[in-house]
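Only one protein chain is missing; all other protein chains are in place.
Let's look at chain A:
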Amino acid sequence: MAYLELNNVYKTYGTDENATEVLSNINLSIEEGEFVAIVGFTGSGKTTLVNLINGLLEPTKGEVLFKGKPVEGTSHERGVIFQNYSLLPWLTVEQNVLMAVKEAFPKREKAVYKRKAAYYIDMVGLTPAINKLPKELSGGMRQRVAVARALSMKPDMIIMDEPLGALDALTRGTLQDQILNIWGKDKRTALLITNDVDEGIYMADRIIPLRPGPNATLGPEFKIDIERPRDKTAMNDNPNYKKTRNAIIEYLMDIGEERKSQVSEAFLLPDLAPKDFVNQFR
C-alpha cells in the first residue's frame, strides 16, 4: 500500500452553471521515503492539488488516502511549505518556529521548545537572525524560516508548494541543496510542486507533469535515474539527464501546443505603432 494515494480525485469550484472543474481524475501514489515532483504550468491547479493533499480542501469526488486512511483536515503529520512563505509578520523568526513546535509537541517545558526551535533554525542557517522580524529578512531567508517551521513539527511527509518560485537562481540552488540535505538525513517522504523542470530533475526521484487546467490531470511519470548525491554541473553531461529532460520538456511543449490550438477565437491585433515622442522634439 502506498504512503499517499489519490484515487480518481476531482475538484470543482462553484456550483451548477458556474462550476469549474479544476482537477479531474487525479491518480497518484507515493511510496514512503520517496521524493516526487509535480511539474506544471502556472494556473494549472497545482496549489489546489497541494491543498487537497494537506487537507485544507476536500475533493469533490474521489479519495485522498494518507497511510491508508482518508485525509480529513490538516494534520501535523504532513508539513506544508507555502508558496508565499506565510510567516506571521508580527512574530520573530524564533517565535514563528516556536508556535509550530508548541502545537506539534504539547505540554513540554519552555526550555525544550526553545532548544527544538533553535535546532531547526540552526539547520537552515538562520541562527544569527533568530530575533529578527520577517520583514527584516530577504526572500530566501524567509523561505528558510518557513522550511524550519514546517520541519520543526517533525512531519512524516513534507509538502512543498513552489517553495522556491519567488527566489533568484543562486538562492534557489543553495536552498535546493539544503532541502535535499535535510530530506536525505532522515528520508522523509516529500512532494514538491514546481514549475521548473530542472529543479524537479535535480531534486526528485520521479517527475509527474500536471496537464494544464481546467480539467487538469496528471500525465505519465518520468523516472529520474541519476544517483544521489547529485552534482549540478556533472549532471549536465549525464546522458540520462539529457534524455529525461528532453522527454519532459517535449511532453510539456506538446501539451502547451495542444492548449494553444484549443483556443478557438483568434484576436486580431490592431496595426498600430507606438508614438515616437523622442524624435518629435528634435
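Rule of thumb we're sticking to: a residue touches a chain if its C-beta (ideal position, glycine included) is under 8 Å from a C-beta of that chain, and two chains touch if they have at least 3 such contacts; residues count from 1.
Here is the rule we use: contacts and distances are computed from a predicted model.
> The chain that is not shown, which UniProt protein name from "LytTR family transcriptional regulator", "Urease accessory protein UreF", "ABC transporter permease" or "Alpha-D-ribose 1-methylphosphonate 5-phosphate C-P lyase" does it carry?
"ABC transporter permease"
> Which of A:84, A:127, A:181 or A:246 sits in contact with the chain that's absent?
With A:84, A:127, A:181 or A:246 as choices, the missing chain is touched by A:84.
> Given the contact definition stated above, which residue among A:20, A:42 or A:74 touches the chain not shown here?
A:74
> Out of A:99, A:118 or A:249, which is the one that touches the chain we can't see?
The missing chain is touched by A:99.
> Identify the residues of chain A touching the omitted chain, counting contacts across the whole complex.
54-56, 73-76, 79-80, 82, 84, 86, 88-91, 99-100, 103-104, 133, 135, 153
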